[in-house]
Structure formats: structure tokens, C-alpha cells
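Only a single protein chain was left out; the remaining protein chains are all shown in position.
Going by the order they are written in, the chains are A, B and C; count residues from 1 in each one.
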Amino acid sequence: MTTKELISTVEFPVRFSEVDFMQIVWHGNYIKYMEEGREDFGRKYGISYMQIRDKGYMTPLVKINCDFKKTLSYEDKVIVETRYIDSDAAKIIYAFRIFRASDHELVATGESVQVFLDMNRELVLTIPPFFEAWKKKWGIR
Amino acid sequence: MTTKELISTVEFPVRFSEVDFMQIVWHGNYIKYMEEGREDFGRKYGISYMQIRDKGYMTPLVKINCDFKKTLSYEDKVIVETRYIDSDAAKIIYAFRIFRASDHELVATGESVQVFLDMNRELVLTIPPFFEAWKKKWGIR
Amino acid sequence: MTTKELISTVEFPVRFSEVDFMQIVWHGNYIKYMEEGREDFGRKYGISYMQIRDKGYMTPLVKINCDFKKTLSYEDKVIVETRYIDSDAAKIIYAFRIFRASDHELVATGESVQVFLDMNRELVLTIPPFFEAWKKKWGIR
Partner (left out) sequence: MTTKELISTVEFPVRFSEVDFMQIVWHGNYIKYMEEGREDFGRKYGISYMQIRDKGYMTPLVKINCDFKKTLSYEDKVIVETRYIDSDAAKIIYAFRIFRASDHELVATGESVQVFLDMNRELVLTIPPFFEAWKKKWGIR
């Protein structure tokens, strides 16, 4: 049995303020790019920050990493591909691939891990029912 | 009768991520520098964001401007001078002067205007009592 | 004789990282939004940062201001309208209007002024020939 792949792809130009002294996109902006990917994924698959919040949860990040393989310059366009990685734990995991749009060169890869907090900001150790339902809806389980 | 001058001064290094493609501090970061000045003023004179919030108000900005006279480079140190400008209106007004620390060159000037919202986010048209008391304490009125 | 209006309009979602403690878009991000407007204008009318640089000039900001009229929340979409304001001086002036997309409410207005530096970073006091040509091309003079 294979798991269905949930992927979103969003494209935008490098903004002037994102380029650093070395005249490449400052590495910290890739974390923002991953967030733009995550937000795009959330809008596409009905699992946005606000939709999760309406269910009574917050999902702060507990882990992030990024591997920088190439650089992005001003006037490049960026493509962020966000892929959902399923887990048995009460976590939301995404894998990211960031491409330069012009030549589809892979510029960076990364991963983010989020946990569930309830409205008292207590860690939730079991997968919340709404998230189980979301998985079912998208054929993951 | 003269009004007492309330002024705070804070110094910090230009950070790598603040420098842009032209290898000078990106203009948008001066808005952040002014906020660092405003926060320093608030800590010094007991009028921080949190202290205002404890009184039941929020003070969003309604106006900001900045004149850029010189540039700042990476490895420069920045001095932000924040001066309270008294007003008869229900407003908090600050004037800023940003200097390069090494030669005390005036790099930029600016001004910010804030209004008072109550906790229902309604605009407050008269000066809140806590702010009148704050003015009196510092000899402004 | 009327001057042709040069206007560009760009739309994008509020990003999570742009929202502040008050759960509205942090005021400093409007400066970034204006830059996104300016970049969109540059792409549309052939006067981008890189195109100006290829002519041998840089155009740092010397003045910026912003009036905040309403607030933007997370999940709002932003529309930035950028209008070229002609001047007899060696300056590039833009007026900005920022709207909430859902109800087209005017959220903020602003203006930016840029000057021309040559490649030695010396201020250029007369309008550069390439910019005169650009104005002519778009029917401004």
C-alpha cells in the first residue's frame, strides 16, 4: 500500500530586502521561504494556521533544518515545494525543496517539525482527532 | 516655563542580515532601529509597551517617517537617540536621530506617532489618565 | 496637457512572520510592502533596480513616510498600488496605497523618494539621460 503524496508548490520573486552583503539571498530568509511554502500547503490542503487554531490547537515549530546547495540572487524567482511527511507521532512534518525558477536548479532542502499545543499551551501527546480526520480525508491512513 | 527634555540613547552594532545588496543598511531596518529606540526609551522612562498594556491600552503607530542623510555599513555601530515630543492630543510622538557611532555623523532622522486604543481596539480621543500621570511624573505638564 | 499616469498593482497574502504581538501586521512590514510595490512597478515599466544599475546608477532612498489608517490581519491579502510622481529634480518619487483585498479598504498610504548615485557613490544633481529617455518613452514629458 502506498501513501498518497501531498505536495504544494509556490513561486515568488526574490525581494530586494532579502539579499545580503554577499549579494545573495541571506540564509535566514530560507526559513521564511519554508514558511511561505507551509502556508501555501495549508491553504491548498485545508490545514492552515487559522484552521488548526479554530480546532483549538497551536502548532509551534520544535525543529528546523536547512541545507544550502546553491545561491539565489536578486531578480531570481524562487519555487518552494512543500511535501507532507507522515508520522505516527503527534507531529506535523514537512520536507521542503527550494528551486531557482529559471533553470529549476535545486538551491536548498529543509525540514520542519511542529507539535500540537492545546489552548493552555500544554503539549498534546496523542494525535488530535481533527488531524486524524484530516489524514483520512487526504487518504494518508 | 520650559518643558523638560526626555531623551534616551541606545547603541548596538549593525547586524549582518541588515545590510543589503548595495552593501549598506537596508532602509527598512531604520524603522526597526527607531523601534529599538522607542523600546529603550520605554524601559528608561517606565512607558514600555507592556506597561501601557497593563493600563489597558495599546498604542499602534499611525504615522512614521524617515529622512536618510548618510549610509551605514556593516561593522558600523549605530546610536539611536529617542526624544519625547509633547502633544495636546491623545498621541505619543517621538523624534529620532540615528548616528554612526565612530564619528557621530547624523545618518538619519525620523518621527513616529502612536494613538491609544482601548482593549476593544477602539480609538481613545482623550489622553488616558495613566498617561497624564506619567507626564506629570516627568515634569512635562 | 495631462501627464499619463503610471501605476502598478501587486497582490500577495500577509505572511505569518509579518504579524506582531498585537496580532496585526507589524508597521515596519509596510516599508517592505512598499518595496514590493516599487519592484513590481520596476518590472512592469522597465525601471527595475538592475536595469538602473546597468545604466551606471544606484537609487538609494532618501525619504520615506507611511500613514497607517487601518490594520491588516493574518490571512488578509494585501494589494499594493504604486504610482509614479513626476518631479523636475533628479529624483524618483512613488506614492503608495495599500489596500486590504477582501473589502478594498484603504489600509495605508505612503511615499518614497530616491536619488541617483553614480558608481563612485557620488550624488547626481541632474536627471540622468537614461531616465529622461525613460520618461519620454512613457509619455511623461
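Note that in this section a residue touches a chain if its C-beta (ideal position, glycine included) is under 8 Å from a C-beta of that chain, and two chains touch if they have at least 3 such contacts.
Keep in mind that this is a model prediction, so the values were computed, not measured.
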Contacting the left-out chain in the complete assembly, out of A:L61, A:L106, A:V124 or A:I140: A:L61
Missing-partner contacts on subunit B, residue numbers: 12-13, 15-17, 32, 35-36, 39, 48-50, 74-75
Residue ranges of subunit C at the interface with the undisplayed chain: 16-17, 19-21, 23, 26, 28, 74
Subunit A residues that touch the omitted chain in the full complex: 21-22, 24, 27-28, 31-32, 35, 49, 58, 60-69, 71
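Assume only the chains that are shown with their structure count from here on.
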Best-connected chain pair, where connection means C-beta pairs in contact: B-C
Rounded Å distance, subunit A centre to subunit B centre (Cα mean): 35
Mean-CA-position distance for subunit C and subunit B (Å): 24
For subunit C, residues that touch 2 or more chains besides their own: 32, 35, 49
